[in-house]
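The complex appears here without one of its protein chains, the remainder shown in place.
== subunit A ==
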Amino acid sequence: MYKKIGTICLIAGMVLMGCGNKAQTAANSTEAENTDGNVREIHYFSSRSASDDTMVTLQEITDKYNEQGGNIKLVIDSNADRTSYDQKLRTMIAGGQMPDMFDLDATPYATELGEQGMLTDMDAFLDEIGEKDSYIPLALNYGRTSDGKLYTLPLELSTEMIWYNVDMFKDAGIEAPKTLDELLEDCKVLKEKGYTAFGIGGGDGWPLLRLLATYPFRMTGNEYLNKLSLGEAKMSDEPGIKAATFMSEIGQYFQPGFSTTDVATGLNLFLSGKSAMYPTGTWELNYFTDKNRPEGLNVDYFYMPTIKDGKTNANDYWAFGGIGLAVNPKSFDDQYKDYLTFIVKNYSPAYFAHEHLAPQKVDMSDSSGFDPLFLKVMEDTNNIGSTAARPWDVVLNEDVIATINDNLPGLCMGEETTDDFIKAVDEALEANK
């Protein structure tokens, strides 16, 4: 009898302890709600670092919105490691935990989400608030998926270039290359002079992908890339072979250990005068301005070199709206819509004030306070050609990109042949048709 009573008491005790905790948690939750009042939390899962000026600008605008009677708390979860960000986002969405707001490229994945009705249609939203014409078409249309739909808002306008150390180039008796052949020749001369030609963040994937995509873009514009994505072209086609051959040649001029070097280390190598060239985009422009650059470091830049008889011109190069802002349609109610409208109407002037190219047209009548380098790049952007190069990692299936990322370092190091590389990519393309 006593045993039974003891057992029952134990079970009851355990159950009561569980209930007690639950009740306490519920009480805490209610208390939290009361303290916060009616503040609406918008959870933004971002691929940018918390100190990035896009984040800073969004926070500034949120503060301004709240000053004017809004009641929004922007909760930013920042994941600057892009690979990790993509994986976390996909896992969250697969688990039914889509954030209110998140960064998304116009990849095949975005197309799939859009087809399932899991993304807010930004064409409709911008039409509704009458702001579509305020965007620079290059920035806005970059966010369109392969079926022409727009599910993201651009937060930047970026171009990519290759920075070079002017003194090293002078010492080697060379000038900024105009063609890809000249680029290879310059690398050879720099190596003979004892310089590391390229400081590249190969561990982050995309810098190598950009170089791989250069030859095909110069040969065909974006046509070859689009055909690859549709399964109508192979890596073993002429542009692909040229691209792989180019990578096997230029790879020998990268710094040793490039395959595990991140972009930040690549930048440091260049800024500390340990490499002659560094490929990057306008988002890192601040590092190269007169006031921020290390003393005694003379730098200049050149855009994507051309090829003989190419289809694209010298003023066609990497230019895009950056990773865009996507919105969860399930939480996109009137309050959220009002907040997003405020962002769209106020974002670009505020972002431009941080000396960045903005995705919308802004008043540039007074440019006296801006750095000359920023104004020079902005001038280049005004003269950009009609065909902007599209990044491979945005257009191609993620499994194909993973295969390229896995196999490209070996090709650049000379450990794998171009045939091995092409075969691996073609197998991935075939498997993901």
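Following the convention adopted for this analysis, contacts are C-beta pairs under 8 Å (C-beta built on N, C-alpha and C of every residue); 3 or more make two chains touch, one makes a residue touch a chain; residues count from 1.
Assume contacts and distances are computed from a predicted model.
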{"item": "Complex member absent from the view - protein name from UniProt, among \"tRNA uridine-5-carboxymethylaminomethyl(34) synthesis GTPase MnmE\", \"Nitrogenase molybdenum-iron protein, alpha and beta chains\", \"Sugar ABC transporter permease\" or \"Cytochrome c oxidase accessory protein CcoG\"", "value": "\"Sugar ABC transporter permease\""}
{"item": "Which residue of A:E41, A:D63, A:D77 or A:E112 touches the chain not shown here", "value": "A:E112"}
{"item": "Sole residue of A:E41, A:E185 or A:D399 that reaches the chain not shown, by the stated touch rule", "value": "A:D399"}
{"item": "Given A:S158, A:T280 or A:N407, the one touching the chain that is not displayed", "value": "A:N407"}
{"item": "Chain not shown: contacting residue from A:D63, A:E415 or A:E430", "value": "A:E415"}
{"item": "Sites on subunit A contacted by the missing partner chain, in the whole complex", "value": "3, 6-7, 10-11, 14, 83, 86-87, 90-91, 93-94, 109, 112-113, 116, 118, 196, 203, 255-261, 265, 269, 274, 398-399, 402, 405-407, 409-410, 413, 415-416"}
